[in-house]
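Of the protein chains in this complex, one is absent; all others appear in place.
Chains: A, B and C, in written order; residue numbering restarts at 1 for each.
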Amino acid sequence: MHRIVEIEDRVLETPSTVTWRFPYSVPCAPGQFVMVWIPGDDEIPMSLSYTDEPSKGVTIKAMGSASRHAQSISTGSSIGIRGPYGNRFDLAPRRILAVGGGSGTAVLAPAAELAVRSGARVTCALGATTETELLFATRLAASGARVEVATDDGSAGTRGFVTVVADRLLREQPFDAVWTCGPEVMMRKVAESARSHGTVGYGSVERHMKCAIGMCDACALGPYHVCVDGPVFRTEILLSLEEFGRTKRDPSGRRVPL
Amino acid sequence: MHRIVEIEDRVLETPSTVTWRFPYSVPCAPGQFVMVWIPGDDEIPMSLSYTDEPSKGVTIKAMGSASRHAQSISTGSSIGIRGPYGNRFDLAPRRILAVGGGSGTAVLAPAAELAVRSGARVTCALGATTETELLFATRLAASGARVEVATDDGSAGTRGFVTVVADRLLREQPFDAVWTCGPEVMMRKVAESARSHGTVGYGSVERHMKCAIGMCDACALGPYHVCVDGPVFRTEILLSLEEFGRTKRDPSGRRVPL
Amino acid sequence: MSDLSVELAGIRLRNPLILASGIWGESGQSLVGAWDAGAAGVITKSIGSRPRPGYPNPTVEELGSWGMLNAMGLPNPGIREYSREIAFAREHGALVIGSIFGGTAEEFARLAREMAATGVRALELNLSCPHAEGFGTEIGSDPRDVDEVVRAVVREVKIPVIAKITPNAADPAALAAAAENAGARAISAINTVRALSIDPTLMRPVLAHGIGGLSGPAIKSVGLAAVWQIRQRVRVPIVGVGGISSGADVLEYVLAGACAVEIGTAVAHEGVRVFGRLAQELDQLLSKKGVSSLRELVGGAHRGFEIPAADFP
Partner (left out) sequence: MSDLSVELAGIRLRNPLILASGIWGESGQSLVGAWDAGAAGVITKSIGSRPRPGYPNPTVEELGSWGMLNAMGLPNPGIREYSREIAFAREHGALVIGSIFGGTAEEFARLAREMAATGVRALELNLSCPHAEGFGTEIGSDPRDVDEVVRAVVREVKIPVIAKITPNAADPAALAAAAENAGARAISAINTVRALSIDPTLMRPVLAHGIGGLSGPAIKSVGLAAVWQIRQRVRVPIVGVGGISSGADVLEYVLAGACAVEIGTAVAHEGVRVFGRLAQELDQLLSKKGVSSLRELVGGAHRGFEIPAADFP
């Protein structure tokens, strides 16, 4: 059952990414996602980038038609929301490394904020193509997390891949858990770093979603369904899946390279 | 939704009347009725003659096919029950006259018992064709109610109509309320007596029932539906209805004389 | 206050809410009760040529708050006797629509004449009734039968004829189109959906008749699909029926293409107070939308869906 809500605030986070805030009184936890119905266009899965009361939020990067269309939708527009769906990040660990790539940072931000608020020490390693595409670096720093940055062009922070920064951090200091979300090749690297440092890892993954309630099989990933068993998985599990970082299924169910 | 229950006890109250006790955990109040499904036969409305925990009861007089069949159904048989439906007797009055004719006593008995238990002074005037057909006279006396009896043939109590006994009682002593259930000609007389003595009266009436939830209109009585607005009505209301004591509707909806 | 009035085949209704056939329709006084409670029109139970007691009980099975089954078996006292109930309802000001059922076109035509003579404002044809030849399908599930029945009735009467469409058909819109083509001035849809319930303990059907019809919220989406598809095929006004229990439900039907609606199962338990509640909820929804008249919204959800969908799941 969709609830129709009005976008009450919209923030252009980067040239290609917009955040929508909207009233939605159903309890949501960091890691969970909602299905966002853009009337007349599509309905797409979006992690919640804001999970607190009073208003929830999603942060949408322009990837294809609906997510591009989303960039220009104005405050006051009506959208449909259903959910939240899926599982959540485990907020118990006390020393957390959160590694986000691109829009993957969206789902890490509320988790990191909540963990910091509950006394955890959170370090964020954020990657982007260039400085202007960096997501939530200021928000996370303001929350009390330590923030390290990597950009492909070196316009901010370390030049290069955030995976390198993450591996360095894991080498330098002890962490109880690594959280990661971003492109799967990136997550695979982070997962391997976590494994080599003996740290437990959790990655939030994306697969094509239709029903979001565990029946249509569109989001099948090995023996799992990302919509109900995920989107957050232990990285050890992800590494054991032949498809992870390599293939996904297109809307017809055909396996295609990632 | 029917619940299928087993008849755990059966008592032949009179040569033509049987009581079934059965477990039914839904709360029920005196005055309310249930729909009793006799598998393979019919489903018929029956007032509850026992409303307490642990087991409810109905007391069925052989009138036609299903109620006759009911007399021979044995303990352990499965029946379907839905309900309770309808309203209840007002148990607030402190001095109550309960006037029952034939199987009409069935619905008065639990009401009288409960009223006595809550400290009311209850007088029961019970009518029957003959002594062996008297219903619940012993049960009511044992409950602490005062019991007066009338039989058509004089085999017990006053010879003649119970309406005469009721009228005498109303003349002899003050009552806060009169309850009545039985043939409508009898109830009409009782209602008139109550009116002439300035006592408020309540009568439980019967009409053909199908749905019992206020939609099929089978039980229409003036502007009321006996299944939801009744079966208990103020006798002043009953007296105002042209049909009361005169006509009812048959299963096709045709008005027929009572 | 928004304007909730609508027009149906030349009849002005003060609001779109009509009492469905078979509910509170046995006595004239009950029809008046629904009218007084705010229904803009009341449809009689379906009346036949002769008195019929209907099926034995159980005739009704509640499945939950979302649906119920019934197999009443078209109980009715016959048109002769029933005309008194209509007279009573009309004397008390109710706008009465007469529902009739028959096994053949001739029986429908004869009944139509007798029903029209009672002074009802319109006729509704209950086509969801068994063929005289039996076999369990409904007379209203074949476009040819619908054509024949509607044509026969329309020849006999001057008042508007509303053809009530069954959902138990391959293509309800084709049935509606046949009815329109044969002269029906409006379409109502839907009647109950063929259904059955078995008691697993007693190992027998619950309803004495076995097969019955599903009604209530469970069939709202089925009725909406029918109205939607009918709207894409016919021009006469449509009356939506099936599972309506809130003002938002009424609005869904209106947006799908209905200009009025019938309320059946929602009358159970709540009684005819439901008419007042629905009118109020509808009024609030329109105010919130800033729409001054309900009529503006009829069929409003079809924008962008004009091409009939050739494809479905």
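Keep in mind that, in the parts below, contacts are C-beta pairs under 8 Å (C-beta built on N, C-alpha and C of every residue); 3 or more make two chains touch, one makes a residue touch a chain.
Note that the structure is a prediction, hence the values are computed from the model and not measured.
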{"item": "Chains still shown that are in contact with the chain withheld from the display", "value": "A, C"}
{"item": "Option from C:R14, C:H92, C:H209 or C:H269 whose C-beta touches the chain left out", "value": "C:H209"}
{"item": "Given C:G73, C:G98, C:P160 or C:P237, the one touching the chain that is not displayed", "value": "C:G73"}
{"item": "Residue of A:E53, A:D153 or A:D217 in touch with the missing chain, whole complex considered", "value": "A:D217"}
{"item": "Residue, one of C:A89, C:A225, C:V267 or C:L294, that touches the chain absent here", "value": "C:A225"}
{"item": "Of C:S5, C:S49 or C:T137, the one touching the omitted chain in the full complex", "value": "C:T137"}
{"item": "Sites on chain A contacted by the missing partner chain, in the whole complex", "value": "1-2, 4, 35, 37, 39-40, 42-44, 78, 80, 82, 209-218, 220, 222-223, 225, 228, 249-255"}
{"item": "Interface with the undisplayed chain - residues on chain C", "value": "63-64, 66-67, 69-74, 128, 130, 134-138, 141-142, 168-171, 173-174, 192-198, 200, 203-205, 209-214, 217-219, 221-222, 224-226, 228-229, 248, 251-252, 255-256, 285, 297, 300-301, 303-305, 308-313"}
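Please note the rule applied: only the chains that are shown with their structure count from here on.
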{"item": "Category of the chain touch graph - line, ring, star, complete, other", "value": "other"}
{"item": "Gap in Å, rounded to a whole number, between the CA centres of chain C and chain A", "value": "51"}
{"item": "Intercentroid distance (Cα basis), chain C paired with chain B, Å", "value": "37"}
{"item": "Centroid spacing, where centroids are CA-atom means, of chain A and chain B in whole angstrom", "value": "68"}
{"item": "Residue numbers of chain C (touch at least two other chains)", "value": "none"}
{"item": "Chain A, residues touching no fewer than two other chains", "value": "none"}
